[in-house]
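Note that one protein chain of the assembly has been removed; the remaining protein chains are unaltered in position.
Coming up: subunit A.
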Amino acid sequence: MLLQVKNVALSLKREGKYTKILDDVSFQVEKGETVGIVGESGCGKSLTALSIMRLLPEKAKLEGSILLDDENVTEFSKRRLEKVRGNQMSMIFQDPLTSLNPLHTVGRQIEEALILHTDSNKAERKRRVIQLLKEVGLPRAEDLVNEYPHQLSGGMRQRIMIAIAMACHPKLLICDEPTTALDVTVQAQILDLMNHLKQINDMGIIMITHDLGVVAEVCDKVIVMYAGKVVEQANVKELFLNPKHPYTKGLLESIPKLGKRKEKLGSISGMVPSPDQMPSGCRFYDRCSKKMDICKQEIPPVQEVGEDHITACWLFKKEVEEDDTSRSKGFETTLHH
């Protein structure tokens, strides 16, 4: 197993007190697998990614465990983290323009990862930088090395970000909305490139997005998050064909479909509750079309609803009783923290 995220909880300090942003988040990523994390903005997708990279604000409290190749990232020292970041795991961000240093040349920014993690000399590094630029499909690599981010297009900039991330052959690549800031035509190219690189390098990818189209295109497995919790997890086909959680269903209904005449696009009414006013029961309660009394009082347990398909919803209570072990296990670990 490449990455195991187990019962991760994250609290951030806001106005003097800690508020829990992520609660009991667990999932796994295998080698060569792309795992999508979807959800509305503010659901904790990006913070999940930043928790794995340990790029959190200083006053963040991270609980649970994140095992990268069976080593617990949450226990890494600062120095150890510096060795792992950009080397064993890398990250690509949403806006490639602001994510690249405007004052350094593209070549220098890619080379930096090599300086930090390899013993190569200048000539070797230069060769590798040009090779990387070619790998990410950029033309005239030799000239590009000396250019600055502002001289490139959005798609090119994101390719540069990918080149930086790929420089040291990471095992895990985390992509935080990598195509959101790009033109639609460029989006597909970038996704193709990432699929291609994944196959060559046999790495695991975490794809954070709010775009279910992206999920359908590149992911093997999908995690649906809502208000800091995982509400459903399944392989991509299963999730699209057989969604269980009312929130997932709502998300899927909000995608426009070709050839289907519909009066109105589905939408989920209401808003995500704010982290310091989380309901005691199901967090989706207020917005759920199928709410029951129990939903308001008790947190829905995580339960299996199919092969490799889990969800946290009281609607599937019967199945819970049959398979009680997984549920209580999850609960115990959270209570310990």
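Simple rule for what comes next: a residue touches a chain if its C-beta (ideal position, glycine included) is under 8 Å from a C-beta of that chain, and two chains touch if they have at least 3 such contacts; residues count from 1.
By our rule, contacts and distances are computed from a predicted model.
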- Hidden chain of the complex, named as in its UniProt record, picked from "Esterase", "succinate dehydrogenase", "Nitrite reductase small subunit NirD" or "ABC transporter permease": "ABC transporter permease"
- Item | Omitted-chain contact residue, chosen from A:V29, A:M53 or A:C282 | A:M53
- Item | Which residue of A:S90, A:Q158, A:Q187 or A:T248 touches the chain not shown here | A:S90
- Which residue, A:E82, A:D183 or A:D276, contacts the hidden chain when the whole complex is considered? A:E82
- Note on the structure: Logged for subunit A, residues touching the omitted partner chain are 53, 55, 81-87, 90-91, 93, 95, 98-104, 112-113, 116-117, 148, 150, 161, 164
